[in-house]
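Heads up, one of the protein chains got dropped from this complex, but the rest are sitting where they should.
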Amino acid sequence: MFYREAGQFKTSYEADQALFPIRQDKIGLGIILLVAFVVIPLTANDFFLASVMIPFLVFSLAAIGLNVLTGFCGQLSLGTGAFMGVGAYAAYKLTTIFPDVNVIFLVLVSGFFSAAIGAIFGLPSLRIKGLYLAVTTLAAQFFLEWCFIRIGWLYNYNASGAIEIPTREMFGVIISGAEATPLARYFVVLTITVLIAFLIANVLRGRIGRSWMMIRDMDIAAELMGIRPLQTKLMAFAVSSYVCGVAGAMMVFFWLNAAEPSSYSITLSFQILFMVILGGLGSVGGAFMGAAFIWILPIVLRAIPNMLDVDIGAETVEHLAFMVVGALIIFFLIVEPHGFARLWQIAKQKLRVWPFPY
Amino acid sequence: MLYDIFVDPFVQMYQMPDFFLQVLWEGFVAGILYALIALGFVLIFKASGVFNFAQGIMVVFAGLTLVGLHENGVPAYLALILTIGVMAVLAYGIERIVMRPLVNQPDIILLMATIGLTYFLIGFGELIFGGEPKRMITEELGLPTGSTAFEFGERGLVILQHIDIAAAVIAILMVGALAVFFNKTRIGRALRAVADDHQAALSVGISLNQIWAIVWFAAGLVALATGIMWGARSDVSFALEIIAFKALPVLILGGFTSIPGAIIGGLIIGFGEKIAELYWGGLVGGGIESWFAYIIALIFLLFRPQGLFGEKIIERV
Amino acid sequence: MNAIVTKESLPEPRPASERELLLRVDNVSLSFGGVKAITDISFDIRKGEVRAIIGPNGAGKTSMLNVINGFYHPQEGTITWRGEVRRKMRPYEAASQGIARTFQNVALFKGMTTLDNIMSGRSLKMSRNFFWQLLWRGPAEREEIEHRRKVEEIIDFLEIQAIRKTPVGRLPYGLQKRVELGRALAMEPELLLLDEPMAGMNLEEKEDMSRFILDVNSEFGTTIALIEHDMGVVMDLSDRVVVLDYGKKIADGTPEEVQANQAVIDAYLGVSH
C-alpha cells in the first residue's frame, strides 16, 4: 500500500541506475541517516554508543570489505582478521612517525598498507580457487599474526607487546585515546563507514563491480569476455583489504583503545565471515544487517536473563550465543542462502503487493 | 648468515644423530595425528563432496564427551561405547538436519554450513561439559603411558612415548580397517560408487542418505581416535581446534580424495615443520610452526595445484 | 528444412571464398596428456561469412573454438588473425582483438540480471578507472549511460525487454541462450563464435535464433563461426562448412559440396575407418 513503485516512471537511465531507484527507499535511507547522525547522538547513552554502535559500524565496514572479496568476487578468505590487523598496525606506526598529522587521515592511509599486503596474498588466486584459496588466506592469517608478535618495530618495542592509542584531537575535539568521548568517536566511525560504504557501492554498480561478479559467477566466461583474471582478482583483494584495513585501524583507534596481536586472530576472521554469510553474500546492505546481528545478538542474549531475573551463568550465555549463531548460519544456508538481504527484499516484495497476497 | 641457513643445520644433524632421530620421531607422531584429522576430512569429501570444516571440532567434541562422561561417573569403557553412540547420533543428526537439505548446493555453501556446525558444536560441548580443559583418561582406557629410552651412540638417547607408539599403531589399524571396509564390504563399494558419481549411484539404488550418515559416523570414529590420542598428549579443550586447521595444508598436499594422500601429506607436514622449527626456526626467533605448514602448502599449490596425487586439471567450457 | 528464413532469401554480394581473409588456422594440433583432440587441422574464416564447423560428437569442434579464442594453446600449428600470426594468446587478449563467443552449456553470469549480463559484454569498451568509479557522478556515470544505450539497442534487437531486470538464473533455457548471444553481441565482435546456439531448443526457438544469427550477420556485418548439430540449420545458415571427425578435417566447402562428400556421409553414418 505504502511501499509501491507504481506511478514512479523513470525517464532517464540516470534515474534507473541510481542506488535507490524507488522513492520510498530514498526516504527510508534519509530517515536512517537522520537517525544515525542526529537522533542516536541526542538520545543514546555512552554504553549504547561505545559498545553497540561503534563496534557495529566497525564490523559493518569490515563485512563490506570481506563482501567485496567473497560476496562479489567469489574468493573465499579466512584472513580478514590479519588484514584488519595490518591496517591497525600501519595506522599505529603512522601516528608515531607523523604525530602531528590528523589521525583520521592516517587511518584512511593505513588502508593502503593492508591493500598492498592483501594483493600480495591474493597473487596465488590466479592459480588457486575455492577451498584451496581459503588455505592460502589461512597462511596469510597465521603468518601475519606471527609478524605482529615478532616484529617489535611494529609496536614500537612496547614492553607490553601491544599497541596503545595516543590521544589525538581534531578541531579541538579529542577523537582518539582514553579521553575521547564515545560521541566523538561515534561520529568519526559513522562518517568513515558511511562514506566508504557509499563509495564502494558506487564501484560495485559500475564496470569494476561487474567484472568482479563476472569472475565470481563464471571465471572462464569472464576471461573470454576480456576480463583479465589476475588484475581483476588482485584489485578485489586490494579494495577488500583496504576497507578491512581501515576497519581494523578504526577498531583499535576508536573502539578498543589498545590491541594485542590476539585481537586480530582467526576468531575475528570468522566473526566477519559470519556477518557476511548471515547478511547475504554480495550485498552491501546485508553487511550492515549481518554485523548488527552477530554483534548485537550476544549482547541481547546476555541482557535477557537479567531482565527476566533468571540466574544463568555468564558463561552459559556465551555458550548459548555460540550455539545460536552456529545454528542460525546453518538455518540461513538451508532456508535462505542469500541471508538477511534477500529476506529484506522478499519482505519488500510482500509489502509492494500488500494487502493482496499476490 | 648463509652458513646458518645452508651448513649449520646439517652439521647439527650429523653431530647429534640421536637428537635428529628424536626430531624425526616427533615429526612422525605429529604427522600421524595430522593425518588422522585429514583422514576424517577425506572420508566425508570422498562420499559427499563436502569439505567438513567441523572435523577439527568433532575431534574435540568426541574427546570431551568421552572424558565428560567419565567425570560423571561412567566407567571408562562404557563411556567409550556411549561416546561412539553419541557420534553415531551426531552423524545421523548432521546428515538429516544439515546435509540433506543442502544437497546440490555449491561447495562454498556446504563449507560454510560446516563452519556453522563448528560453532554450534563448540557452544554445545561447552554448555554440557564446561569450558575448562580436561585430562584425557589415558590409563583408564588401558592405553599405555610411560616411555622407553633407547641408548644411541655414546651418550645419545632416543625416548619413545608409549602413547605415541600406540597412536601410530592405532592409526595404521584404522587405515587398514578403512581400506578393508572400502574394498571388501557392500557398503564400502557403494561408497566408492557415490564418490564417483552421485547420480549414477542413485540410479542403481544406493541410498545416498544412508551412505552419508555412515561416512559421517566413520569420520566421527576417526575423530574420536584422534581426540583420545591428542588429548593424551596435552589436554582435551577447544584450544585444540586451531591445531586441527593443520589438516588443511595436509589435504592440499595429499589431495582431497586420497586416503594414502592424507597419510603421506600428514607425514610430510609433520616431518617438515618439526625439522624446519628445530633447525631453521631459531634464525627468525622460533615459533614458525604456527604458519610453516600453510606456507609449504601455498608454495606447493603454486607449482602443483592438483596436489601430490591428483590428476592434472583440464578445464572445460 | 526447419528454418523459415534462409540464407538464399538474403542478397549476397559475392561468394564467401573470395572475401577478405579474417582468420586462418594452419596445421593446428592439440593434445591433452597424450590424447589427441585435434590433429593437423587447417581452414580459414573470411570476413562477413557464416562458417559452420560440424562433426559427430567428440570430433574436436569445441576444442577448435577454444583454440581460436585462446583458451587452449595448441602444441603445433599457427593461427593467423587479420594477417598477424599468433600461437599463444590469453583468452582476454583474444576478446580484446574482437573475438566473442557463446558456450555449449550456457555460461551466463547466474547471479546477475539480464541487463548486467549484457552490460558485461561492454567491459572492454569501458575505460573509466577506479577513482572515477568511486565518485560515480560525472564521467563514470556518463560512460555507463552511453553503454547502456548500446545495450538497450541489443535488448530491443533480441526482443528481451521484459526480462531486463530478471536474474538470468531464473530464465528458461531458450531465453538464457538469447541473453548469451546478446552478451556476445555487446562486445561488437569482428568474429563471433557460437557453440551449438540451438542445442536443446524447440522449433520455434530455433527459428527465432536462426533469424537473430542471420540478422547479426547481415545488419552488423559480423563474421560468424558456429558449431551446430542440426544439419538443416547448418545448411540453411552457413556460407561454408568445415567437417571434423576424430580431430581431423575431413571436408571443407559450401554446404552443397559438403553434403555430397563421401567422407562426410561415412562419418555421419558411422562407417569404420
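By written order: A, B and C. Residues from 1 in each chain.
As a convention for this text, a residue touches a chain if its C-beta (ideal position, glycine included) is under 8 Å from a C-beta of that chain, and two chains touch if they have at least 3 such contacts.
In this section, contacts and distances are computed from a predicted model.
Participant: Consult the UniProt record of the chain that does not appear here and report its protein name from "NADH-quinone oxidoreductase subunit N", "Hydrogenase small subunit", "4Fe-4S dicluster domain-containing protein" or "ABC transporter permease".
Facilitator: Of the names offered in "NADH-quinone oxidoreductase subunit N", "Hydrogenase small subunit", "4Fe-4S dicluster domain-containing protein" or "ABC transporter permease", the one UniProt assigns to the missing chain is "ABC transporter permease".
Participant: When the whole complex is taken into account, which chains on show are touched by the absent chain?
Facilitator: A, B
Participant: Using the definition of touch stated at the top, determine which of B:182, B:216 or B:238 touches the missing chain.
Facilitator: Of all options in B:182, B:216 or B:238, contact with the hidden chain holds for B:238.
Participant: Who touches the missing chain here, A:94, A:192 or A:289?
Facilitator: A:289
Participant: What chain A residues would touch the chain not displayed?
Facilitator: Counting over the whole complex, chain A touches the hidden chain at residues 17, 19-22, 25, 28-29, 31-32, 35-36, 40, 45-48, 50-53, 55-56, 60, 96, 142, 145-146, 149, 156, 158-162, 164, 166-167, 177-179, 197-198, 201, 204-205, 209, 255-263, 265-267, 280, 282-289, 291-293, 296, 299-300, 302-304, 306-307, 313-315, 317-319, 340-341, 344-345.
Participant: Footprint of the hidden chain on chain B, which residues?
Facilitator: Residues in contact with the chain left out: 16, 19, 22-23, 26, 29-30, 126, 130-133, 135, 147, 149, 159, 161, 230, 233-235, 237-240, 242-243, 273-274, 277-278, 281-282, 285-287, 289-290.
One rule holds in what follows: only the chains that are shown with their structure count from here on.
Participant: Which chain wins if you rank chains by how close their C-alpha centre is to the centre of all protein C-alpha atoms?
Facilitator: A
Participant: What is the distance in Å between the mean C-alpha positions of chain A and chain C?
Facilitator: The answer is 42 Å.
Participant: Let me have the rounded angstrom distance from the C-alpha centre of chain B over to the C-alpha centre of chain C, please.
Facilitator: Here the centre of chain C sits 49 Å away from the centre of chain B.
Participant: Which residues belonging to chain C are in contact with no fewer than two other chains?
Facilitator: 71, 103, 107
Participant: If a residue has to touch 2 or more other chains to count, which residues of chain A qualify?
Facilitator: Those would be 220-221, 224.
Participant: Quick check on the complex: what are the chain A residues that touch chain C?
Facilitator: 13-14, 17, 199, 202-203, 205-211, 213-214, 216-218, 220-229, 235, 239, 282
Participant: Within the complex, which stretch of chain B touches chain A?
Facilitator: Interface residues on the chain B side: 51, 97-98, 101-102, 105, 107-109, 111-113, 115-124, 126-127, 131, 242, 245, 248-249, 252, 256, 284-285, 287-288, 290-291, 294-295, 297-298, 301-302, 305, 315, 317.
Participant: Mind listing the chain C positions that touch chain A in their complex?
Facilitator: 69, 71, 90-92, 94-96, 100-101, 103, 107-112, 116, 119-124, 126, 128, 130, 133-136, 140-141, 143-145, 148-149, 183, 187
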